[in-house]
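With one protein chain withheld, the remaining protein chains of the complex are depicted in position.
Presenting chain A:
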């Protein structure tokens, strides 16, 4: 019988999850080590907690059957020279699931990454931030402002000076 942990969201809803699912969060793993099975999460709403639990459940299932160690020479050769940022998920099926999971609007993604950061679920933080970065790449400044509800707080003179300073980036404007 799998050990169950109870998570309580900010608005008081209770969620019972298997220990290995909850342990995707390093914070929860540490708290439970001090023999505490009911964990209040006042800063996380039910809506977000449900999504985070869904992610943890999927990744706990995969993590319990790790892929056989592939040649690390290839990994070392590619990581030694790269200045790239995130560690890609190696299982293609899991990667596809992750890509579906993050098909959310920016507001939802922001809520999830704040919660994942608080709960210290490194892979989920990684996934959301990589997704947000992808939504910024290749876009003009105006599009970025529109997408992310950013208010332009430059004076017209400041904006003009900035455009001149970075003119090489705006060739196609």
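Definition applied: a contact is a pair of C-beta atoms (placed from the backbone, for glycine too) under 8 Å apart; a residue touches a chain by one contact, two chains touch by 3 or more; residues count from 1.
Following the convention adopted for this analysis, contacts and distances are computed from a predicted model.
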Among "Proteasome subunit beta", "F-box domain-containing protein", "Roadblock/LAMTOR2 domain-containing protein" or "Dynein axonemal intermediate chain 4", UniProt's protein name for the complex chain that is not shown is "F-box domain-containing protein"
For the chain that got dropped from the picture, name the residues of chain A it touches. 71-73, 76-77, 80-81, 83-86, 106-107, 110, 113, 117, 129-130, 132-133, 136-141, 144-145, 148-154, 159, 162-171
